[in-house]
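One protein chain is absent from this view; the other protein chains keep their places.
Showing chain A:
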Amino acid sequence: MSAAVASTPAASTGSDRWLRYRRYLPPLLIVVLWQIAASAGLIPTRTLASPAMIAGTFAELISSGELPRHLLVSLGRVTTGLGIGVVVGTTFALIAGLSRRGEDLLDATLQMLRTLPFLALVPLFILWFGIGETPKIALVALGTMFPIYLTLFAGIRGVDAKLIEAGGTLGLSRREQVFHIVLPGALPSALVGLRYALGVAWLSLVVAEQINADSGIGFLVMTARDFLRTDIILVGLIVYAILGLSADQIVRVLERQVLAWRPSFLKD
């Protein structure tokens, strides 16, 4: 029996690998067709640069140090804004989640503000904070605060009351119940919020950097538009995509570490 069981995966490894990579063929094919069409002159460079051009520009921007410089500025804005958003969102969620009085104080206001499309605040932010770094960071912070607040608040309130009750019968103080039961129990939900916040952070950054910026990926893209450089615009888009994917990957790794107790991770 064991021999038969062992032979099954070995026999199917080849076709498994084929099945796994097969799905990357269509996008690859599109890139190839795109390159052929561009080389044949079917797509004007003003409309869309060819893949080869984009790759060349990418390499050039990296070696000249231009891309790394703008990238660092953008990363700085995102981390600062996200940091502020996470701290403020977490603080509000703890206040509102752990006490009724805190909920009465904060929740209605935050729920109302949440429904506002926060990008519509850009004009107001420019009036308040000028056109320097502050409105850009503030926009990222505001955008990321809500997902953190909402998911952590819901997570805290969603913790199984039976576990908290059991903690009480084990002689845990209120503070210990929060530390051992409520906060770890709210973590899965809060991490979903963090992932969502990362997406919002990049989105806010794109918008913020297209208004009166003199550095950052957004600035690079806007300048390229003025010179009809679709290759640089596409490099900017690719950088945004890579940043978004890496941020998501970091949270996945984090989840795997801190949520190791969950059945979905137990099998690995």
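By definition in this document, a contact is a pair of C-beta atoms (placed from the backbone, for glycine too) under 8 Å apart; a residue touches a chain by one contact, two chains touch by 3 or more; residues count from 1.
One rule holds in what follows: contacts and distances are computed from a predicted model.
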| item | value |
| --- | --- |
| Listed names "Xanthine dehydrogenase family protein subunit M", "Na+/H+ antiporter subunit A", "ABC transporter ATP-binding protein" or "KaiB domain-containing protein", matching UniProt entry of the absent chain | "ABC transporter ATP-binding protein" |
| Option from A:E165, A:D214 or A:D248 whose C-beta touches the chain left out | A:E165 |
| Sole residue of A:G158, A:G185, A:G199 or A:G244 that reaches the chain not shown, by the stated touch rule | A:G185 |
| Chain A residues touching the omitted chain (full complex) | 162-163, 165-172, 176, 180-181, 184-185, 187, 259-263, 266 |
